[in-house]
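Note that this complex is displayed minus one protein chain, with the remaining chains in position.
For subunit A:
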Amino acid sequence: MKTRFLIGFIAIGLVFPLHSISQTLPSGQSIANKTHTRDEGVSLSRKLTMELKDKRGKIRIRETTSFRKYFGEEKRLVIFYLTPKSVMGTAFLTYDYPDASLDDDQWLYMPALRKTRRISAANRGDYFLGTDLTYEDIKLETRINRDDYTYKTIGKEQVDGHECFVIEGLPKSKEIAKELGYSKTKLWVDATLWMLRKADNWDVAGNYLKTIEIKDIKKIQGIWTYHKIYVKNHKTNHETIFRIDEVDYQTEINDDAFTKEALVNGL
């Protein structure tokens, strides 16, 4: 009797396998929401080295010190360039507002001009300071956009030995697609840490555009922190590597560090 019951159970499982999986996987939207609940600390200082490589293998290296602080939902980021010498002291400041309808504010301080220039509201899909990441990518870091995509969870896969949910997102409208520069996105989200580990993106014309990999995720001062981002643009063969060192969540950063005046004063 027991055996017969078991066979019946297996048979049902075979007939309705999709049904059973979709029940076990969380929805894409809920995964996206979950990535925003993760603790990222309030203030953060770190050394960020940007390594940019063109298709001929020529490399530009820019070392920076960067500070980030959450003001409620609003995120402020400041980057001071240390090298190359020609841009030493150049500083970049951005205010990311949680309200998507508000354009973010950005400034660049140019020491040779001794002036701070406001950078016109960039499209979210514009490239960030010559890297392969867009302003939107920088804003979200390991989080996932909650508002602009219709998601579908398509399965589970391992990335760097970690179990990840795989979700696919399509922009909700053509306008959004154009603004973001993506017509489709495929995301691998760590199933226990709720951090993005890998993303594939397609351009507006549907061409395979780029792959982002977030690596070396380690716990620093109790917070899960990535130490490397690798981006490859498949269309231009351009590559970007962000290396992160000297991560510190504990030293509190003064609010004044995120002002135009602070850019002028430097580190």
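In this text, contacts are C-beta pairs under 8 Å (C-beta built on N, C-alpha and C of every residue); 3 or more make two chains touch, one makes a residue touch a chain; residues count from 1.
To be clear about the criterion, contacts and distances are computed from a predicted model.
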item	value
Omitted chain, identified by the protein name its UniProt record gives, among "Acetolactate synthase", "sulfate adenylyltransferase", "MMPL family transporter" or "YeeE/YedE family protein"	"MMPL family transporter"
Contact partner of the left-out chain, one of A:Thr24, A:Thr37, A:Ser101 or A:Ser120	A:Ser120
Touching residues on subunit A - with respect to the absent chain	54, 56, 58-60, 81, 84-87, 90, 92, 106, 108, 110-113, 117-120, 122, 126-131, 205, 207, 235-236, 238
